[in-house]
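Complex shown without one protein chain; remaining protein chains in place.
Should a chain be cited, it is by its letter among A, B, C, D, E, F and G, assigned in written order, with residues numbered from 1 in that chain.
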């Protein structure tokens, strides 16, 4: 048994790298959105042509990013959604809802400070983790049955 | 043709009442989450027994509220999600993602200030409205073909 | 047994009225897109605000009309798609493909002149009719087993 | 992450070859309908026996081509539909509707002249491109996050 | 709880009438194909125009009848399929397979002489009955819990 | 908003009656399996003919009961599964798994003594209740937002 | 593009071998039911224990064969169903209905003598072939676009 894992959410820290590195040797395939913030914001107009109106500039980019995001989530067995300390992060919560409706196994990675605000999201999840190490421990256990030392 | 409309999101202003009142006479059925904030937070423990730990207190309530939320969204033709000026509102974004994955017609009601932060959510929607009146106008048009005067 | 029938396609002749009138007395519920051409084109900007760019003007309207179109097709048992003599009518063919993928019973109403160009669409249909009277005859037979005199 | 891409629509120019060539080196698998116009028209009768009536001649071919078309669309992550300058191209619009109903990521490749006539089709798409190069740029970005120079 | 029951198969005896009469007073809705053999065979050409070739004559009729058959089966909770003593009855077995794949509750009404030939069909069913009275008894029990005297 | 509620599981106490009585006045529709133990065991052979082998005697009855059980669960919004003090009750756990896979809102009614043995079942549920009164309180809250006094 | 092809139906001639041999070199994977008639009839009791009653003897075998049949059909892109000259062949028609309801591309291989009796089955198919060579020609065309010489 292997698992496809989609890593959604916060793009300002190296939590994805920590998970991928920590999980080396396990039968896991990771996917993620484009995490280059500028490219992600401007992809639509850079590729398909400029828009004078910021709203449609954003729309063009968001639609294009959705091709990757949907593919990643739909192919995933496990969707890990990371909520960081800052920003609205509505796309992270949107991905969590999208994944939940598709019946994906959802893991939320969040600081305790967000517990109350995320209670509906957490209630749809199979695990709430505090650190990337815990996510690695969870993935290792699910695949191998081994608990951390 | 009638429409079932689920009104998700912000619970601190009377936007739901404005839509329901404005849409009188149209063949619409409205549903919504429990909007009494205190009841919504405490329902789990009030009905099923106290929890000393706040995390599980919240979990019990969020799971119970999910019975109503899922029923509302799954039965809806149109899901309107309102983002207000304040708070994290991750449950609103979660509902939007959930509705999008189920193929529901999504309408987002939001102030312009949130446009960039909501661009992924908006890109999954069939309309972005600024006022409850616009939502009423949209529902009237969809049902009757009549434009506002 | 009753049937929900969605009448898609051409909006410049009275074929819908002919079918609805001819089918009086049968247990049928008809739905259709907004057939007021000007309202259908301008609904998005009339309700949600003007767009200087014609492309996004059209997009806003098309997204709003999709709320009605999808509801109509998804609730239908039978989708009748009319191709007239003129215009591109790509939205009619799009609706036919959409309905086919959902497993709806598809009836195409078309002049013989279009037979070769519509062969892929017709191949997904359960009937190809030439006149509204034939569609009425078909609906009557499906509901009652009665053939035309 | 790799992507399966179905290239639907116009068969009179080399747009498919341009995309496939431009996308060399990316983790993409391309499928397409049979693009030999004569073979596509006559396959049914050539393999299963002649039909004196042109309508059923066409039907036999269209049904046979549907085996390939459905397989291509159903296995695809991305469906690119090209509308050329000429002809009715209703099968292209039908494919777009079919793909949309299945939740595929839809990309429309069209000249500006068709923008108004294709507005409903475009509204179901995640991108509207003008050139095969733009489609290549989009696919490269979705897979690698890299924008054009 | 009420049940929609589709009565498929043999059209040469009055088994449908026996079931419907026997089940009077129960919360049941019955549907069935057109059981007028001649009308069923000729509906396609009678309504949509003659075909010189018997194969396409039959095809036109079979496609038209499929509108009713699919609606009946898809809306049914229980599909009763009757195999009589004579004829090929492949459409009955086809309906049984169609209903089974949709997860419908399947009841087969057949003489013992067919038991071996129908073993794959029976294995997909929830009951194999010998008489219309048994089917009535089954429907009464399912709805009310009452056994025959 | 109304709710369909299927009451699965233990048939030796009056827990169903307590819930139905306690919930009077709420917009609820209740369904349940046949709760007459003897009828439920013997329905297959009583209606379709005796079986000398107890295994097939049981099989005939279980298949017939499945018509009602599946209809009840598939139409339900909420599935309440009651585990009593005694017996294996594997059909109750089977119903819970069946309902969970269909995405139904699951409520488990169980004594504390079973908590550890039911932990996988409970983890798929949206609520674990101890008394019929709690189930009534939950249903009232979900429909009306009102908490118990 | 490759295709999975399930070969259902008649087991008394070598039509499967003719297709598999004729299609050598094409990207096809063939599956089929167990075609050893005696093994297919007796598998249930041979593996799980004897049954004195022929009805349950047959049932045990039919259920076991369904594991293979369902897997074959559910994984198939194309389901070819062969009707021979003799026998009831209800399992073939059942497979055709099962495949049709799952949206599989259906090809029927039948003698002309059966055309009228199979008209409902044929109407759900994308091709009706007379010989294994025609099926090979069809599969070659679908994969490569090449017509027979």
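As a convention for this text, a residue touches a chain if its C-beta (ideal position, glycine included) is under 8 Å from a C-beta of that chain, and two chains touch if they have at least 3 such contacts.
On a predicted model such as this, the values are computed, not experimentally measured, just so you know.
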Contacts of chain F with the absent chain, listed as residue ranges:
54-55, 58-59, 61-63, 65-66, 69, 83, 87-102, 114-124
In the full complex, chain G touches the hidden chain through residues 31, 34-36, 39-40, 42-44, 46-49, 60, 63-64, 66-68, 70-72, 75
Logged for chain B, residues touching the omitted partner chain are 51-53, 56
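One rule holds for everything that comes next: only the chains that are shown with their structure count from here on.
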Between chain pairs D-E and B-F, which one is joined by a greater number of C-beta pairs in contact?
B-F
Taking each chain's centre as its mean C-alpha position, how far apart are chain A and chain C in Å?
40
Counting in whole Å, what is the centre-to-centre distance of chain A and chain F, each centre being its mean C-alpha position?
37
What is the distance in Å between the mean C-alpha positions of chain D and chain G?
31
Each of the following residues of chain E touches two or more other chains, namely 63, 66
